[in-house]
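Note that one protein chain is taken out, while the other chains of the complex remain in position.
Coming up: chain A.
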C-alpha cells in the first residue's frame, strides 16, 4: 500500500457550524411603537374629522333639512288634494264596475265594513294595492319598493 494517499478530512478545528436559527433584520415598528403609532394616527384623524370636517357636513345637512321643512306644507297640501281626488275617483270607479252585481255595497263585503268599530265619518287610508288597483302593475311595484326603502 502506498503511504502517500491522503484522506479527505475536515479542516483542522472542524467545520463551521451550520446556521439554522432565523435571523430577521431589525425593524423599527415593533409591538409598542406600532400600537402607539396606531393610537396617535387615529387620534389625530378623529380630532381633525370632528373639528374640521364634520361641522361642515352638519351645516350642509341642517341647511338642506331646513329647505325641505320650509317647502313641506306646500307639498303636503298639494299631495292631500291629489290623494283625496284619487280616493273619490276610486270609489266612483268601484260603484260603476260593480253596478250589475246584486247586493254589492261600495266599500263593504256582504254588507260589512272593514272597520266596524270606527265611527260613521272616519277616514281611513286605503292600503297600497287598493290605491293602485286600476293602475298598471309596475306603478304599484315601484311605489311599494319606494315605501319599503323609506321605512
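Basically, a residue touches a chain if its C-beta (ideal position, glycine included) is under 8 Å from a C-beta of that chain, and two chains touch if they have at least 3 such contacts; residues count from 1.
Methods note: contacts and distances are computed from a predicted model.
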item: Among "Brix domain-containing protein", "Serine/threonine-protein phosphatase", "Ribosomal RNA-processing protein 43" or "NADH dehydrogenase [ubiquinone] 1 alpha subcomplex subunit 8", UniProt-listed name of the chain not shown; value: "NADH dehydrogenase [ubiquinone] 1 alpha subcomplex subunit 8"
item: Candidate in contact with the missing chain, chosen from A:25, A:74, A:101 or A:138; value: A:74
item: Residues from chain A at the interface with the omitted partner, ascending; value: 59-60, 62-74, 76-78, 80-81, 83-85, 87-88, 90-91, 94, 105-108, 113-115, 119-127, 130, 133
